[in-house]
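Removed: one protein chain of the complex. Kept in place: all other protein chains.
What follows is chain A.
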Amino acid sequence: MNEYVFFQRALSPWMNEEGPDSDIVLSSRIRLARNMKQYSFPTVFTNEEAMQIIQSFEQLFSQRRLGHIGPFFLLKMNELQSIEKRVLVEKHLISPHLAEDCTFGACLLSEQEEASIMINEEDHIRIQCLFAGFQLKEALKMANALDDWIEQHVDYAFDEKYGYLTSCPTNVGTGLRASVMMHLPGLVLTQQINQVIPAINQLGLVVRGTYGEGSEALGNIFQISNQITLGKSEEDIVEDLTGVVRQLIEQERMAREALVKTSNIQLEDRVYRSYGVLTNSRIIGSKEAAQCLSDVRLGIDLGYITNVPKTILTELMILTQPGFLQKYAGGALRPQERDVRRASLIRERLYQWK
């Protein structure tokens, strides 16, 4: 396999698998932040330190495998074009911070793209595992396996009282961030979401839009994650999040049922109008596209639309982001040009299943 593939395909191979509760939970993610004892953290480290850290990883994974997981590919940020970096961000494989600000940043990516290890981001190491559907425990298991393997070769910064030491005080302790990406059109349409979000916040969990901090919830997709990393075990953090997500799944299912019961024809109309927009428009912005894709995905889940695969929402949401559009166009595009490209790309994609 060539590294080039990472920038070509919008759907990571793991996304094609149908995970549990995948009508509502699009993906589950676990991230572990780790640092090495002997080096300063990336916020203040010297260039030599940064290069030594990358070198030590190059040696570690020389077999292209970390323990029994792999093969992995090493991508160095300073060797990638900015559009390529952007594509990785849009696929959630690296963070915007690594892509934009980390000169000595790098990333180890597994072939299936379910594991990604960012090097020299805010912390020396950030292990990330992504699974389809609602599979937080499985993701934690894999992240732990990678963590254990790395720990055999690297001296972690660890303190008896404070646990894993991280650059930011918000990550200290377990260094764990568990999150799920949820599609909640039912709660949005019935306007329950405005009560749900504050309630979740009160439980020490955070709700965000698709692309992390400060981003909008495009296409009714919400990211829910833990805030507290200290004083709770990894299992408890995952357990607490799991409990809340279970509740949300229930509520979303009930909202969808109620909508079908009370306004079946209106809902069907909405779904098909959106399908019409996507299959016919010649200019479409990312916001409108996201909303229509969300409607169509809901239509698939409710059985109104049967000819389009479920993965359409995730795939086209990623594919119609600016980075991917420009990658396909082979160069920079102005916003108006993007909207035209986006429209034609969506039309082409949906035409396949007509």
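Throughout what follows, contacts are C-beta pairs under 8 Å (C-beta built on N, C-alpha and C of every residue); 3 or more make two chains touch, one makes a residue touch a chain; residues count from 1.
Keep this in mind: contacts and distances are computed from a predicted model.
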item	value
Candidate names "UVR domain-containing protein", "Cell wall polymerase", "ABC transporter substrate-binding protein" or "Formate dehydrogenase-N subunit alpha"; UniProt protein name, chain not shown	"UVR domain-containing protein"
Of A:16, A:63, A:170 or A:264, the one touching the omitted chain in the full complex	A:170
Candidate in contact with the missing chain, chosen from A:56, A:144, A:242 or A:279	A:144
Option touching the unshown chain, where A:228, A:258, A:283 or A:333 are the choices	A:228
Residues belonging to chain A that touch the chain removed from view	35, 37, 39-41, 43-44, 122, 144, 147-148, 151-152, 155-170, 172-174, 176, 204, 213-215, 227-234, 236-237
